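A single protein chain has been removed from this complex, and every other one stays in its place.
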Amino acid sequence: MSGGTAGGGTAGGGTTSGSITSGDITGPGTVMEVRKVRKAFGSVQAVAEVSMTVAAGQVVGLLGPNGAGKSTLFGIMAGELPPDSGSILVGGHNVTSWDPWKRRRAGIGRTFQVPRTFERLTVSDHIAVAVAADLGNTFCGWRSVDRWLTRRALAKDRGIIPVLEMTGLADLGSRVVGSLSFGERKRVEIAAVLAQRPGILLMDEPTAGISAAEAVGLVELLEAIRTERPELAIVLTSHDMDVFFRLADEVLLMLRGSIALRGAPDYVRTHETTIDTYLGSGTRDRRTGKPDGDV
Amino acid sequence: MSTLLGSLIAGLAIGAPIFLVASGLVLVFSVMGVLNFAHAGFYLFGAFIFVTLGSDVAHGTTSVIGFLIAILIAGAIVACISVAAERIVFIRTYRRHDHLAGLMESFALLVLIQGVCELIWGTSALTGQAPSVLFGTVDIAGVPLSKYNLLLIIVATIAAVGLWALVFHTRFGSKIRAVSSDRGMAAALGIRVGAITTSVFVIGGLLAGIAGAIDAPTVAVDISLLNTFTISMFAAVILGGFGSILGALVASMTLGVLDSLLATYVPSLAGYGLYIAFGVAILARMYLPGFREIAIGGGGTL
Partner (left out) sequence: MRTSSLRRRLSGGSGDTAPPGGLAAGAGWLTGRWGLGHAGGDAIVAAVLVLANLVIVIWFGSGFIFVWLLMLPYIMAASGTNITVGWTGRLSFGHALFFAGGAYVAAKLATGHIFAGAVVIPLICGVVAAALSVPLSLIAHKRRGVYFSILTLIVAQIVYSVVQNWSYVGGGSGLANVYVQNLGPISLASTDAFAWYAVIWTIVILVVLRAVYRSPFGLSCRAVREDGLRAETLGVPTSRLFTVSLALSAFITGLAGAILAYSETTVSPTQFYWTVSGTLVVMCLLGGRFSVLGPAIGACVYIFIQDQLFQNSASAADALVGGTFLLIVLVLPGGLVSIGERIRNARAPGGSAADPDPPDVLRELLAGGKR
């Protein structure tokens, strides 16, 4: 049973009080639904009527060349950009007009392509801030983080310990994040987000900027997390095909603001549209329809 | 009618030095991304330097040429000081991208400037000398207008037109605009960002120095001038929108005219002009969402 507020769509909406608007209800098992979202910047239509659903436990990959609108869509899903029209529904709530912090309550977690961290704070501090926000204790000014908050977190048993162990940060607890490597910072970011038990995780280019070896490690981490938390849904963008293959259940190809292709990773990879997009249509053998060099 | 006109002219003259300083501040802010607290200190330097020069160079009272030369020298010296400040203090700001720290450093610089001025010129008020021919009134369309006020307005107009031409109609100006909107990109395009930034500091310092020098004959020049002028300067920048020289012009002139009109017609509210303008602007911003919204990119555009 999922621990967050997302998923399990019971009729009537989720478990957070007083925040259901317009009664949109998504189907059971759907964590997030994007409905007909559009966004233009001036005369450029960055996102042109995109709709998609993400089910609990599903990993969806967003593929597409730069400028296809992936980041914009991401920003809209995460709450950093308002769409021109359309809506985002999470766990039964219409979160389209919600601030990022409120969306977090609905169960959305977000990591950034270039990890955004609190430079002068320690790794532990990151986890603590995340846990405090999750437990609703952000404004608690009279209790200590190390004793009271930790005890409370353990008592509530939101199952964050295994996940924190997986990220391999145990020895780095008192290190200042500013002194960590890029790969380590990515893990800190993931750990902080996972410490909040999100229902859906939005990951922007998780393997960008790290070495191939570290990328493999990161993918393994995500696989392990999926085993630990089977109900966690993930939406990720990447330019690394490997990531999609190892993790994604479904891949969406975005072109010029709309979804051109949708399907299993294998299907999308070998589809001619994808090949055209990345390699150019001239590389296709006109007789067989397969890319040159493919036997 | 003549009092109204006289009052308006006086108002524009009050706004003139504010505009000179505020426009330099806006320029520097747009290429550096940090608001330079110390900019009012440059104004103060200009005033003090002029006072020192004025008593030597022209023996003040008769030579207009001497007067103008003194002003330009003051401006030039302040421009040098401005560059020194950039090299020593602000050079680290670009690398660190920490704008709050930059703000603090500029404030620390202001504190230093204050101390240095006090050390060199002491705490008592000084006055600048200007040729007597520049005082008194001249009749325009039957209305007696203060000659010095007209001089201030002329200087501000030259500066405004000059800046506008420089920023929008020269290649140098387009480089400034490039650096102000995206420093990294400009560097990638081969623009010598460091040189452009330093040049902007030169311009800003020059304007502030000239403003101080030209204001010196009309005010009591001492340390407290710094405190009061800082407020006017910031008010003009904030009311005009951070990224816009035109905004600084409009705001400075509005503040000056408002001050002047209040002094003439509603003496009990004299001195409150700035605050009234501010109050109105704040309310407008809160309740009229589109009204004078500040449009600033990474480092501000002009």
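We just call them A and B in the order they show up, numbering each chain from 1.
Keep this in mind: contacts are C-beta pairs under 8 Å (C-beta built on N, C-alpha and C of every residue); 3 or more make two chains touch, one makes a residue touch a chain.
As the structure is a prediction and not an experimental result, all values here were calculated from the model.
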Task: Tell me which residue among A:Ser51, A:Ser97, A:Ser179 or A:Ser211 touches the hidden chain in the full complex.
output: A:Ser179
Query: For the chain left off this view, which of A:Gln45, A:Asn137 or A:Ser258 is in contact with it?
result: A:Asn137
For chain A, residues in touch with the removed chain: 78-80, 99-102, 104-105, 109-110, 112, 116-134, 137-147, 149-151, 153-154, 160-162, 164-165, 169-170, 172-176, 178-179, 192-193, 196
Query: Which residue numbers on chain B touch the omitted chain?
result: 34-35, 89, 92, 99-101, 103-105, 107-109, 111-116, 118-119, 122-123, 223-224, 226-227, 230-231, 234-235, 237-238, 242, 271-272, 275, 278-279, 282, 286, 294, 296
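The rule we apply is simple: only the chains that are shown with their structure count from here on.
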- request: Just give me the whole-number Å value for how far the CA centre of chain A lies from that of chain B.
  value: 49
